[in-house]
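Removed from the display is one protein chain of the complex; every other protein chain stays in position.
And now, chain A:
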Amino acid sequence: MTTTEGKKATYKKRYEEGDDGLRFQDLTYTGNFVGLEPVTDGIKGDKMLKARAKSGVLEKVSKDDVLNGQFSIDELNDLNNYLAWNIWDVLVMRATEGVSGMIPRQEYEILAFMHEFYRWPEILRMTTNEVGPQGVMDIGASARREIGTKVNSVHDWCIGAVGFGMGRCGLLALEAIGPDDYVAESNEILKFMQRVLWGKRQDGYILNSQDRYRCRIHEEDFLEQLTAQVETLEPGSPKHGAFTQFNAATELLAFLHHYDNRLGLGDTGPYELPDGNLLILRDLFVNEEIYHWSDVSEDAKLPHAYTLAMIIDPEKMGLEEIRVNDISTTFTRPKNYIEAIIGGAVFAREKWDTPMGEVYPIKIDELGDHLGRVQQATLKLYTKTSKMCRRDLIWNGQYVYYIDMILPHLRKAGTYEKACRDYDLWEIDQRVSNYYYDITKRGFAQETVPSKIFSGAGYLPFSENADLRSSKGRWL
């Protein structure tokens, strides 16, 4: 017997306008709102941020707004404040996780943040020049009829939240830049993010948190093609075990493949089905060909991505709230939704550019062979990773962030090769290369930056004197 027995599902109340949602954590957020009421997590936090905005950029915005070439200073500051809170909302409890024991993640993360802020603007500008603003929106829209695509919440969010938000935050903490430096470049990054996300959602919002943590992006007829493949799963049955075990093992490999971050995982949903059950679609990327360590997945003959369709019975678990957050991860209250999975289907996409028509289903009874290969690749990658020196681990991880976060968009735009050839995408900027030696001093990577990022204190606003055309004016 679990603690949820006998409870009724109340999650639909979360979608009533006056509802403030549940609190998933006791902590509160201050950020740039010193002296004001502390901001909470969840739906209430989103409402508070919208109420404090000086512009309309956090409300539903029109296509013309999105096609507009740049944000105003007020809009930039509203986005900065919102992303800073959103980062806190999804990541603050992760700040407790400590050292990996395997991959120096905090070190690679801060290097990648800063690298992205310096290098992405010209690459995203080039891409926008190549395909046009509408073309960037179309990249986002492509996700509506695809599974196993990295044009997803976490990648799209990372463009602005990581490249702009955390990148600028890290450089401010290092005192390498000032609050009014790189305004034009900030605008370039955030515009690209807004266009992709708006094109993907098509409801005027850009982030899942603005829509009570829903990411319902797929067209109905497309979803019906997927749900037609769902097999019934009796909780506790061998079939249920095979499906959930495969989900977990594959998710683990996706994390490991992406150096312990969430770029390997992409959830969408929850989609309410006609019978009242909920569908979550989960992409798990286990073979990313641009990484040299993907040879373990090549050897195991793993596809680029598996996609799992999971049907959850909300009554069975007495569901109170479900969040598909902006880093593509599903959290529920009660926390354990695995026992409430009553149906599932698995699909495989061989390569990132395999046409959707060639994405194929795998029967749950046939998952055993795939699970064995996933486990084989996991052990092999673990052994390989454990033998790497610290410096290689840091720079590999840096590439996973710096390259992968915009890789799907560049691929769709057809500008990845150009970025490699003409913009030295895989080179490391000298400034960032030099920061390698600074990040471990005085706890910069392990204490200073996480503290500024997770508290929100480091996301300084642009001042009233900031000029939209400004880059870095002086180096004093």
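Just so we're on the same page, a residue touches a chain if its C-beta (ideal position, glycine included) is under 8 Å from a C-beta of that chain, and two chains touch if they have at least 3 such contacts; residues count from 1.
FYI, contacts and distances are computed from a predicted model.
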{"item": "Among \"NADH-quinone oxidoreductase subunit NuoF\", \"Rieske (2Fe-2S) protein\", \"PEP-utilising enzyme mobile domain-containing protein\" or \"ABC transporter permease\", the UniProt name of the subunit that does not appear here", "value": "\"PEP-utilising enzyme mobile domain-containing protein\""}
{"item": "Given A:M102, A:I290 or A:L468, the one touching the chain that is not displayed", "value": "A:M102"}
{"item": "Candidate in contact with the missing chain, chosen from A:E59, A:D203, A:E447 or A:D467", "value": "A:E447"}
{"item": "Contact partner of the left-out chain, one of A:E75, A:D156, A:E251 or A:D313", "value": "A:E251"}
{"item": "Absent-chain interface as seen on chain A, which is shown", "value": "1-4, 90-91, 93-103, 105, 244-245, 247-249, 251-253, 255-256, 259-260, 262, 329, 331, 334-336, 338-339, 374-375, 378-379, 381-383, 385-386, 443, 446-447, 450-451"}
